[in-house]
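Let me begin by presenting the structure, written as structure tokens, before commenting on it.
The complex appears here minus one protein chain, its other protein chains still in place.
All chains are identified by letter, namely A, B and C, in their written order; residue positions are counted from 1 within each chain.
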């Protein structure tokens, strides 16, 4: 048992899988000696060698494409995309290839690959080291998209992803890499892909959030409980595609007041799907409009700090939205 | 004045723009002598020459990327993607480059390109000549996504797209290319990007649809009026991103019963955004859950005809959804 | 090497008469299946046909080096000559063309030409051109990591070299000396676009820039293709790395049954190439070298035609999958 941050937890999950299964390997840009630009894979090459921790050329389509081919020949590759913003050249290999391998071959070939990608706005990152990329991939049956936030979940879910017989896109919010530490026991419980988590129960309003926004939402929820006695139920999807609709709907039906917060540009984001599901299937229970809060519809977070801070939904904005909702 | 189908209308819009503006050009795979696999550009090379109607290599990232560079040097290129399913290699150039040119340069550089792409399920097309690709692009500020359905609209909107100083993704549903003809007058009125169209007014329910589903919805609306006196308001977004929220909301508020139908895989589709907007901003007017109908969450339409027909939402399914809605 | 006569050198290649007859048989079976597919299309029974015709020598000559079920094949949509050689059957091909439940490639989900066979290590293919190249390098890398001598053969038309995936794979294969053979079947057209508007310079020469050998070969000469491919396979098995082969050939049919090639090419050009038909050429070689006589050839053809007729008839009667089956099999279960 030890306390670990998100980055360490993912590292540990990877290392343990590599130890227990020789077919598990890591590939990506600078994952070897450098240990990745965020150091998630630090030390893995020393332990597992240059072949199983492979520095690839700068070519994302190749990274994912070769991972597919590795998996077709018995390996369980974990491909790292250095920044989520640069996953775009691999879009074809992910949505047209990996996601359709199983279906198109009528079940003969599957594609057990994991693609890790850091996402989200970070100071100094500018337009191209900041994007929330989940919506690009959440209309693609055959693919799974997960975005755990807490370290213990992340460790468990990187293992679930690696063991999953399907392609899994594993998203890591950059600003949460070192944000908190928590106990990650050695016999950490499994977290299956597809299960949301209720972080705190509450009867008044529901807030769904993930990534950095989840931490902020939890803080605001604490504050509003203390200050105003508002009981907020906070639900983390953990898996963004396919969604755990039941858990989300259960909460929406319970509180009747629903808000989904995400850092993505609001329009066309995954929160649209979440809102649409609630609007359809919890309608009779709703006491207020289904609310969403996201980043404004501009390309991405800017470089200059004051500009970036204006972009990402702040605690103040989340609080205002929660209070607006509660007031219905 | 002449009656034209969708394909002819787009062709004519292209030809007229090329005649009136020398900087307008067409590039893509097989657009020249062959006139495109759907014949939209047939005859253009004869009239405008090999340079302005350019057969490119089979490389979608190049097609869009070179269009961007052409536009940076004074041209107004219209890039054709042979099938929407193959736009994926150009994803990076579209969402990271074209869409961000203007914003990232603080307004110094813009990117007036049009990207045409046929989409939608078609018999015999199988998984890779069938996809509804609009959701991939409808979370990207800086880009516009349009999907006109009727010939006169399409002719007007291809012109609007070409003249627009921003990148526009112009989607054409393959099964509607030759489905209907309508009058497309020579002095066809302009249709600005960003404006929805109300095809028929009605007080009972609202149906939003585009592409093939729009035709089906209109037919079912006629039938239900005749058979049951149900008054359906049918709204076509025409532009999918950014949405004409006002027109959609106005209708939702009027009828209080809202259904959006699209051919895309339901989860994560553009109809999620439309439903979310209505759930948020028309909540007080709603008499029923916000309903959606789409294709099932499977990769895409299958090759074998009976399988494909099971995939695409049928008139029966649309009728059932409309009746379910009306019954609230 | 210009397109010319088939060279009389099978003994030098270590091929015996059985090998020759096998090569011939598989070229011819691919042709006859293809011809029959067009008939089904004209009869309104097959929605779509995409042909191997003209490329049988390149396909059979190269794939003859594969060990079925051990080496991996990443074919492209015209490579029925390869998949039939490896062990897929005419029946399977017709089931696929007609989209029936028993279609071995996809159960009717995919268009014809989207091959897949788990047992034969034919990796499931799709339509986006070029995606197979990075995948094949990954498969080759897995062989290398495990110290096995397997080879990945990956194929495409000349236009498949225009997309980035081909290049990324060439570079990766070169860096790691991967056991992969790149076979480009340059059939002069990409739908309507002729090679000069598609390919700058020369495909075969590009291998040099990646530090491994590239060969241009007469793609209508089955023995020439076999020879250069054998060299490539042996090189790969020795752990020396990849090889690029550009087989110069010609697409005799229209791009597909949806295409009308009169828009963009002259009939004379096709007729010229018909004279270089790889099957006719190989037949001549076999006759001249006494491997076959006319009667023997006719006997093979009759046998094939009967087999094809039976297979086609079987497929025509075979049922479609249940429409509802499209809803299942999206995710593999653990």
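Note that in this section contacts are C-beta pairs under 8 Å (C-beta built on N, C-alpha and C of every residue); 3 or more make two chains touch, one makes a residue touch a chain.
Here the structure is a predicted model, which means the values were calculated and not measured.
Per the touch definition above, the residue from A:69, A:299 or A:313 contacting the chain not shown is A:299. Residue A:125 is the one among A:13, A:125, A:237 or A:313 that touches the chain missing from this view. Taking the complete complex into account, C:197 is the one of C:197, C:287 or C:300 that touches the chain left out.
The omitted chain makes contact with just one of the residues B:40, B:70 or B:326: B:70. Those residues of chain B that touch the chain absent from the view are 25, 51-52, 56-57, 59, 61-62, 64-75, 77, 89, 92-93, 96-97, 100-110, 112, 141-142, 144, 163-166. Seen from chain A, the chain kept out of the figure touches residues 29-30, 32-35, 37, 55, 57-62, 85-86, 88-89, 123-129, 296-299, 302-311.
Contacts to the hidden chain, counted on chain C, fall at residues 161-168, 170-175, 196-203, 205-212.
Just so it is clear, only the chains that are shown with their structure count from here on.
Each chain gets one centre point, the mean of its Cα atoms, and the points for chain B and chain C are 37 Å apart. Chain A and chain B have CA centres that are 30 Å apart.
Counting partner chains per residue, chain B has residues 61, 85, 88-89, 127-128, 297-299 touching two or more of them.
Counting partners per residue, chain C has 106, 109-110, 114, 126, 128, 164-165, 330 as the residues that reach two or more other chains.
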